[in-house]
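Yeah, one chain of the complex is gone here, protein chain that is, but the others are all in their spots.
Let's look at subunit A:
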Amino acid sequence: MNKLLFGRYIPQDSFVHHMDPRAKLVLSFLYVIVIFFANNWWIYLLMTVVALLSIWASKINFKLFVDGILPLIWIIAFTMLIQVLFGTGGHLYWQWGIFSVTSLGILNAAYIFVRFTLIILISTLLTLSTSPIQISDAIESLLKPLEKVHFPVYEVALMLSIALRFVPTLMDETESIMNAQRARGVDFGTGNIVQRIKKIIPILIPLFVSAFNRAEDLATAMEARGYQGGAGRTKYRLLKWGTRDTIATLIYLLMTVVVFALRFC
């Protein structure tokens, strides 16, 4: 659990940290979509430069991003292996039954590696530089148009922000319940699969019970403070679009245009 970087927020005073979370969310999505149009090394080079520039602007230690990629290295390696073994087209180096290694297959594997790495870099940058509460604010703001079709935007955003708020609390609680059961002689991580699953029960039940209690307490506390639902509420945290957001958007749009030009012309 300690090594897991995904979803962690590292506060800093930087260009990226002060950006509007909506801009960051949309630009990250744009980046991920654009990368699927890449089909030659020039595009990858350009997109790598943009990614590294964004990371540099966030002032976050690059080593952290490497740590973020390492847990996923096996998935990447597996996908590359499939590409290498089942690729078709180009020069044929080796063949055995349905397996074949070709130059195009190897090239595709290399593309996939770069694609994976860049997607992980950009999404890690988003979560490292944006607090969960900002992300849920951004999602609420971006979903606003859906209110026209009676989509419960406010309720979804509320659930999202409560859920995000309680992720660390529940993690701590899981940890402390696990410790308590360990002290009572439960040995997690030994035994066969059935035994291991049975050992989860003494963690799950207390966790559920405490989540129910917590939900009840929270609902009571919210009502006592005058919460009556989404209608007619004002907002404490306001999202504001600034110059830096415009600059970042322009850079990303320029990148998109160049990528499409390189791909289709």
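Going forward, contacts are C-beta pairs under 8 Å (C-beta built on N, C-alpha and C of every residue); 3 or more make two chains touch, one makes a residue touch a chain; residues count from 1.
Keep in mind that, in the parts below, contacts and distances are computed from a predicted model.
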item: Omitted chain, identified by the protein name its UniProt record gives, among "Energy-coupling factor transporter ATP-binding protein EcfA2", "Multicomponent Na+:H+ antiporter subunit F", "tRNA 2-thiouridine synthesizing protein E" or "Electron transfer flavoprotein subunit alpha"; value: "Energy-coupling factor transporter ATP-binding protein EcfA2"
item: Selected residue (touches chain absent from view) among A:26, A:46 or A:64; value: A:64
item: Given A:183, A:224, A:238 or A:265, the one touching the chain that is not displayed; value: A:183
item: From A:75, A:146 or A:201, residue that would touch the chain that is not displayed; value: A:201
item: Per the touch definition above, residue among A:10, A:85, A:143 or A:170 touching the missing chain; value: A:10
item: Residue numbers in subunit A that touch the chain omitted from display; value: 2-3, 8, 10, 61, 64, 67, 173, 176-177, 179-187, 189-190, 201-203, 205-206, 209-210
